[in-house]
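Only one protein chain is missing; all other protein chains are in place.
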Amino acid sequence: MLETDVLIIGGGPAGMCAAIEAAKLGVKTTVVEDKDRLGGQLVKQTHQFFGSEKHHAGVRGIDIGVKLAGECSDLKVNALTNTTCTGIFDDGSVGCLRGEEFFLIHPKRIVIATGAYENMLPFPDCDLPGVYGAGGLQTLMNVDGVLPGKTYLMVGAGNIGLIVSYQLMQAGAEVVAIVEALDRVGGYEVHAAKVKRMGVPIFLRHTVTHVSGDGKVERATISKIDGSFKPVPGSEFTVSVDAVCLAVGLSPLIELIAQAGCETRYIPECAGHVAVHDSNMRTSLEHIFVAGDASGIEEASAAMVEGRIAGLHAALDVTHGKADSNELLREFDSQLDELRTGPFGQKARQGKSKLWGLKLPPDEEFEEAPPIIPESGKKPVIECPQNIPCNPCAVSCPTESITIGDNITNFPVLDQGTCNGCGNCVAACPGLAVFLVNRDYSDREAEITIPWELTPPPEKGDKGYALDRTGVAICPATVTKIRRVKKIDKKRLLVAFTVPLDKADEARHFVIVEPKGAEKIETLPPADDIIICRCEDVTQKEILDCFNSGYKSFDEIKRYLRTGMGPCQGKTCQRLILGILARELKTHVSELAPQTVRTPMKPTELEIYASSKEIEPWDFENWQPPGGGH
Amino acid sequence: MRIEKHPILDFARGKKVKFTFDGREITGHEGETITAALVAAGVLTLSKSIKLERPRGFFCGIGRCSSCYMVVNGVSNVRACVTPLEKGMDVNTQVGRGEIASC
Partner (left out) sequence: MRKTAKVVIIGAGCTGAAAAYQLAVKHGEKDVVMVEKDFLAAGATGRCGGGMRQQWSTRGNIRLAQRSISAFKNFQDETGQDCEFWEGGYLLPAWNEEMVEHHHTNIKLQNEENVPSRFVTPEEIKDIAPILDTTRMLGGAYCPTDGKANPFLVVKGWCERAADAGVEINVRTEVTGFKTSGDKVTHVETSRGTIECECVINAAGGHSGVIGKMLGLDLPVAPERHQILVTEPVKHCHDPMVIDLRHNIYFSQANHGSFISGHTDYGVQSSFNIRNNWQFPIQLSRKLCYLAPPLKRLKVVRIWAGLYTMTPDAQPIIGPTPEYPNFLNAIGFSGHGFMLSPVTGTILAELITQGKVTVCPIQEFDIRRFKDGTAGTREANVV
């Protein structure tokens, strides 16, 4: 058994920041993390993050993770990696599984920062090898350096779908298309722009209807959908792909929160059931706090601040408030307010307001900024049209020519007069949204400098084509210069190429070989049923039959069909089944009871429990019933 | 398929080791997950599902589902996605339910 003051469950950005703030107050702090290293989602994020310097903007996710882990170790945080928390018990102890050992931690306060899990999309043959969640695929690709195929269909044009599409291409794969059920791109326009200009079409109001193949995905059928998300007959077409990647949203991972007995509530803006918590991140159980995606899906930047607030309050409980942290807390609160402004922060603001019983802030209308296009000289073109929380362009500029102001969701403003054309902003922008355009390059040519993060990079003198913002080759182009701005980013290249002067406002990407779009192939009929519960092989038909014979709640269906009884304990199927039930009952998921969560969170070998040192070894030879018998 | 060149990442891979998959010899890197080694070798089906024996590949990738249950060195229900590869491992596709070691 291990005693600690503050225990943090989950070592992602939220957990690490909670640990840092707690440890700074001098209390004994322990982090348990399921994976072999701290970092959470950050360990696979190869792209630069948004936000401001306080949230490590412009730094790649992986590097932020390493930095925070370093701070934890400097502050003597006890970080137990490869350790999974499998249950929180009523006597205050926390059960943990580490390798072959089951042991208990006795904390005074707990911060649950377990992050999120990926949503699944049900369609015929969705269980075939070759249908992957974006997160799982990202781990394989960016941590293991392995790809399960060459060509991909991405489902979902939120930030994750857009970022992972780009990362797939960075890894050398081909993204045939991105389909999105809504009528707009959900992610940042800058992320969409960078895949579009590489020729990846984004089909809005489209979805994948089914996949097929011999033992693995070989083809995916895409269809237009109507206002009620039903496929439009006759609109379907099929592409040949090795894999379909699902980026259809995350749900807060609240299994421990629910198992511990914290009150939970369904808040659509938080993307699912979350722990009811106050603005100090305290749940309905006094000794348990939450932070990060587990308390509502947001961004790493918000997760870090929430972690700091939770960690600080947990530590203050332990020191009985013996530390003046008011100023710090005010600072954290204002950071969160800042992050939750703008069109993308709005949702989180609404969700948290609901939880805290505040009056709902009105939905603001946001207008898009026109691109900043200088007329002459060698100047940056900034194509950053939305109020996103981000400012590295301004921070990186040595002449302070770009300004954003105090509110980091403001648009960048360029002062052309003071700009010296150094290109730091091109190297710094995490959205790859800044380009240098030199209209004075020659009489007939302009030089375009673009940020480059692909393999293989072109070489000086290479001749190829310039692509426009939609990935269409518009003119020949020649590479004039390749460089790096090492002090800003060690990896990113700045590639300059020339185009005819009249193409200066269109050319945004360079390729050597002209791209050709995906070919449409014959559509095969879909399988006639859909696997909903993968662990127990339960289909949609079986669930509907069960529903129609009168079993109308998740717990009932579970008892009759074993859905959610398998090793994943319903992580994949619960959301889908609640969705089916809500549809059939013509109600909303928020009205339906989720399943009861029970320990262990991770299947645990009998032998591991048996050999736990938390109970003195037993002598079976001279058997005495433990604890005085029954 | 292994990613050999990446614009941002350098992959630190363990030393090359041989192991068997359904009797066939495959080379992987020590310490990477069994899943990674198999996918790199083009193997996508890791198990056949419990009732319908449908082919299943890796899915959650974090040891929380049952898609990658394999029989490793005679032990059933081993999660390939979180089990590090060791030299000489005997890895087999699990078909349906596993078996207890000695029955």
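Observations on the structure shown:
Which chain is which? They are A and B, in the order written, and residues in each are numbered from 1.
Quick note on the criterion: a residue touches a chain if its C-beta (ideal position, glycine included) is under 8 Å from a C-beta of that chain, and two chains touch if they have at least 3 such contacts.
This one's a predicted model, so the numbers in the text were calculated from it and none came from an experiment.
Touched by the hidden chain within the whole complex are the displayed chains A, B.
Checked against the full complex, the one of A:P107, A:P567 or A:P594 touching the unshown chain is A:P567.
Remark: the omitted chain is touched by one listed residue; of A:V232, A:L585 or A:I615 this is A:I615. For chain B, the residues touching the chain absent from view are 50, 66, 75-77, 96-103. Touch with the hidden chain on the side of chain A covers residues 87, 89-91, 93, 95, 102, 104, 261, 549-551, 553, 555-556, 559-560, 562, 565-567, 569, 596, 598-600, 603-610, 612, 614-615, 618, 620-621, 623, 625-630.
FYI, only the chains that are shown with their structure count from here on.
Residues 34-35, 46, 60, 62, 117-118, 127-133, 135-137, 139-142, 144-150, 170-172, 215-216, 452-457, 491, 531, 534-537, 566-568, 571-572, 602 of chain A touch chain B in their complex.
Chain B makes touch with chain A in their complex at residues 1-3, 5-9, 11, 13, 32-33, 35-36, 39-40, 44-46, 49-52, 54-67, 81.
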